[in-house]
Each structure stands twice: as structure tokens, then as C-alpha cells.
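Input: a single structure, listed below in C-alpha cells.
Note that one protein chain of the assembly has been removed; the remaining protein chains are unaltered in position.
Which chain is which? They are A and B, in the order written, and residues in each are numbered from 1.
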Amino acid sequence: MTTLSTFALPVRAEEENLRPLPWRQMAWVTWRQHRTGLTAVTAMFAAIAVLLGVAGLHLHHAYAAAIACQPANSFACNNLVNTFNGMYGFVANGFIFQPVPALVGAFLGAPVLARELESGTFRFAWTQGFGRWRWTFAKVVGLGCVVTAVAGAISVLLSWYYQPYFPAGSQALYVSRELPLMASSPLGAGLFDLRGVTFAAWALAAFATGLLTGVLVRRVVPAIVATLVAYTGLAFAVGGILRQHYLAPLVTSKLNIPDSAWVLSQQWLTKAGRPASQSVLSHVLQGAPGQLFSKGGVPKSVNVWQYLVQHGYTQLTTYQPADRFWPFQWIEGGWLFALSVLLIAATVWLVRRRAA
Amino acid sequence: MNVIETHALGKSYGSTRALNDCTVAIPEGHVAALVGPNGAGKTTFLNIAVGLANPTTGTLTVLGGCPAGSQAGLDGIAFVAQDTPLYKNLSAGDLVHVTRNLNRRFDQGYAMQRLCELGIALRQKAGKMSGGQQAQLALTLALARRPRLLLLDEPMAMLDPLARHDFMATVMTAVVDDGVSVVLSSHVLAELERVADYLVLISRGRVQMVGEVDDLLARHRVLTGPSSQSDRYAEQWNVVHESRGASQTHLVVRCDSTSDPVPSGWEAHPLTLEELTLAYLREPGAAALPGPSWGRQAERSEATI
Partner (left out) sequence: MTVDKDDRDSTAPQRGSPIEFRLDLGSGVPTYLQIVHQVEHALRLGYLVLGDQLPKVRDVVSELAINPNTVLKAYKELETKGLAVGRPGQGTFIIEASLNQVALPELTELRRSLVSWVAAADAVGLDEDGIGALVANVLRDFRERRGGSADRRDAARHEAQGVA
């Protein structure tokens, strides 16, 4: 290379033009380093797709058969309805899919930085010419897009699967009556975040949480655990408390609330407008004719409510109507996305600032 | 150009001071040894130089004034950290590919040729290699980046003697071929003595000795003589360390040149580098630092106390 002048070492020539470092060069590096995680996510997606596909086709056929059956209340047609209602009960309320975003986020997101910090390989990766914050940013954006895309695809499949349970403007069959109460509303806890955009948004949020815990905790297994815990906490908080307040709930004194509405609370008021206690109501109902009650003395049908209304009581129902499904989706998807961006920004900032 | 230059560099982790008021200028074209006991601050120093840590006080610049961790610093410096961290589940070929993608300058031909010479198969996973092979692989990746400065943090701690020899031979050959400057740290001075021509001695976070090895050795000697006279002469001479027996005393002395006359009854001996560093390590207050001639290449200057 350089010639050895007499009794002196070669002097380094001035820098030649160095190659540029485009962002896409990180793509191969990211893929190679996270091959296992990405393969696992893809395999999981494929498995879910196959299962949903097979089961979904089954479900759709049964639904179509039950709908098309004439006459509507014959024995044969009721059989078809019962068949439909009996299908995949454990899947119907959606809870089985709830952990999916958490798992994807925790197992793909937490190791990204935690493994580098735990094993010491950041001393290699962050001293290369690419630089540490660009390295982090490229990885995070690349993997984040994959997570969102896979979750989005699963969510499309789920929407298709659950279609028979949420026919538009349905009155055709009371199929929804047989499902557990929560699932009958599209806004209900188990199903709301599987359809539309929120599934992908939750997955991205879990991924972003994993990244941040990874850089804070610096150990892979504790970071995964911390991510799962944080995600679970957030999911419960949102489902149980936050979601119902996205838009001011409607209050009505009508008795015929559609099954698809998400009932938040119900309350009986006296003529004077004060809350009526259970004992007062029971007292009033004691004078009611027997056919209003079912076994066990529990007032079940709307007729009981009408009886109480005739006696001057009002039922106030606070609820969210089903047609608010998409506004709620956008609201939840929106703030989750903003949260993800914030968490990712915090992660990149910490990487940039933090010392070894 | 100074490959690493610091001014009053300090680093604290909470209440622990890892580095304290370190001022050093390591010129290019040398193989500099960063020596000191465990916990002295050598790794902290290198981490700051390479951008993995930020100084608490003072400054550190690299490659002629670039900030540590800047793009110029990242491009021009290759770092092999302690225990040579590599992605254990990646193969040698993958690691070459990764390094190529992450750097502006990469000599693919050199990397392939070295792996061939070392007998490392491209498909072999890094985790399955021996310690010596991993170290050589990490070194190959670093040198293939054609850096101006190579930083090695205790590179030989895990290596057997043969692996150590091969490792250093590779580094020295790269110095000849490519003119790369080297700074390597170790707590075992003996293995650095024949490769280092510049020395930085760090102890308890402070720099005790800095300078070219030849220069430092030329300015120190051991004077052996009767203990009865040693106090008298100790005042005249610049004594670094004294080792006193009942009748015979050895004084490690700093002098302007070893041709100063020796009083009768006394003998003068030269020192090995190891003896010299041990003498300073035993005297935390002693220091052999160059005078106020920063900014230029470190030249032979008056040693100050």
C-alpha cells in the first residue's frame, strides 16, 4: 500500500471519499439480528391465519345457512340457529386473542436494546461508523413497521371472522342474545380492540413499551416481564375505565335499548328524581302479578321494567351506542399511536444520551 | 496530530470518581500502552474516547481535535472492547457483512484474506470459536475498517500465550502496513513492554506517567548505595521511590540524563519499564508528566514533578 521510506513508518494519506451510509443498509443488519423473532412472529401469524381461516369459513357457512332458512321459526331452522350459536364459544368473546399484541411487543420489542446492553455487544454496534442513534432508529422503525403490518393483517382476519356476530343493522336473528353479555356490543372489552385499527395500535404500543423497558432495565428477561406487566396494566385501565369516556355517553330513560349498545350503568330513580334502592324496588314488586317473574323471583323481562315505570319509577341507562364504533376506534388508535411515537422518541433519546 | 488529547478530563459515576483531572496528548504513529491496576480508569478512558461514555468534567478530543463520538471519530476509530463482544449467534461471514454495512470504509478483500489465513470458516458461528479465534475475528473486523486509530481494551486477558503472540503480531503488522496508531490497555505490563513505544500510566483515576518509553527510561535510573548516605543524597536528587535495607538502599531517581556523575560508593543501573511503573505505582504522589507543550506533537520536554 504505502511505501516504507527509510527508517520511518508509513504516514496515513488524507481521507479519500468515504462511501455514504444509506439507511437501508441497516435493513439487512436488522433482519439478520432479529431473524428468530421475526420468524416466530410470522409463524404465529401463519398459524392464526390458518386457524381463523378454517374456523371462519365454517362459521360463515353456518351463519348463511341459518339466515337463509325458511320458515324462520321452524324446528329445522332453529336447529341451524343453535348450531351457529354453539360454534367456537371460547373464541367468540375474543379474550383468547387479547395477549397477542402483548406477546409480539414484549418478545420482539424488549430484546432489541436489552440484549445489546446485557451481552455487551453495544460496545461493538455503537462504535461502528453508522452511529448509535441512527442504528437504533433504523431498527426501531423497521421492526415497528413489521409489527404493525402483521398485527394489522391479523386484525383484518379477525374482523372477517367476527362478521356474522355484527351484521349491519341487524334484526334478522337474535343470535347475539346467546353470546356472553360483553361480546354482544362491538364496543365491548373483549372484541373492541381486535377489530378495526386498534389491534395494530396496541401491538405497536406494546413494541414501543418493550423498547423503552429494554433500554431502562438492560436485561432481557426482566424487560420482557416488565413489558408484559405494563401492557396488562394499561390494557385493563383502558378497557375498564378510559374507553367509556372517549365520547360523553348517552343517557336515556327508554326501556328498549338495542342489544348492540354498550351499557355502562343502569339506575332506577324515584318520582322525585332520587336513586331508588334495591329494597324499595323489591317492595314495589311484591305487589306485582306472578307471571312477571321467572324462577327464583328474579325480575327478568321488560315487562317488569314496564310495571315499575307504571308505578312512577324511571330507569336511567348510560350507554354508548354501537354506531360509535369507528369514532372510538380512531380515538383509541390515535392516542395509542401517539403514545408509541412518544415511547420510541424517548428510547432513541435515551440511547443518544446515555453512557455505557 | 494527536490521536487522543484530553484536558483535565474527569468522570464520575455517582459518588465514585473513575477519572480525575487527566491531561494527556498521545501523538499519532505510536503504539501507546495504557497501563494501570484494575479499576484505575483505563476502560473508562477508552469508553470516553470512543463515545460510549461522556466526560463529567474536562474534554477529550480524537484524531486531531474531533469530538469523541462524532462522525469523524466513529469513522476513524476502531474499538475492540474487553472480552471482544461479538454477536455469538452470527457466523463469521455474517459479521463481516454486518461490519461492512455499518461503516463507510471497509476492505472486504483484507477481511476475507485474513479469515482464510486464520483458518476461520465463514459459516462458523462466533459463539463456537475459541477465545483466540474470537479475538482475531474481532481484530480482523476492526482492521478491515482501515481506521486511523485502533483502541484495544485488555485484548489479551482471555488469551493463551500463543494466541496473545498471534494477536499482537497481527496488530504490529497492521502498524507497518497501514500506519495505524494503536492505544491498548492492560494491567499486565510485561506483555506490553516489547510492543509499546509510548506509555500512559493511570492509577486511581489519575495519570502518573506519560511519555515515550525511550524518553522515560532515559530519564530514570536506580542508584544503589549505603543507607547511611541515602538521606543526604535523597535531598539533592529527584527520588521517586526508595527501597531501604539496613545497610544498602536502592533509590529510583529521575534525572535529566543518565550521564550525571554518580558519587563514589554509589552505583547506577538502568531500569526496565516494569520496574519503573511499579516504582510509580507504589508512590501515588509521584508523577512524570510533560511540561506545558500541548497542541504540538509530544516532544522531549522537561519532566516536572
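Assorted remarks:
The criterion applied here is as follows: a residue touches a chain if its C-beta (ideal position, glycine included) is under 8 Å from a C-beta of that chain, and two chains touch if they have at least 3 such contacts.
Nothing here was measured: the structure is a model prediction, and the numbers come from that model.
When you scan B:V24, B:V175 or B:L189 for touch with the missing chain, the hit is B:V175. If you put the hidden chain back, the residue from B:A18, B:V31, B:L74 or B:V183 that touches it is B:V31. Screening B:P37, B:P270 or B:P284 for touch with the missing chain picks out B:P270. Although one chain is not displayed, its contacts with chain B can still be listed: residues 30-31, 165-166, 168-170, 172-173, 175-177, 194-197, 218, 221, 257-259, 268-270, 272.
Following the convention adopted for this analysis, only the chains that are shown with their structure count from here on.
Averaging C-alpha coordinates per chain places the centre of chain A 55 Å away from that of chain B. Listing the residues of chain B that touch chain A in their complex gives 28-29, 47, 50-54, 71, 74-75, 77-79, 81, 83, 85-88, 90, 94, 97-99, 101-105, 138, 145, 148, 175-180.
Of all residues in chain A, those touching chain B in their complex are 1-2, 4, 9-12, 18-21, 25-26, 28-29, 32-33, 119-132, 135, 355-356.
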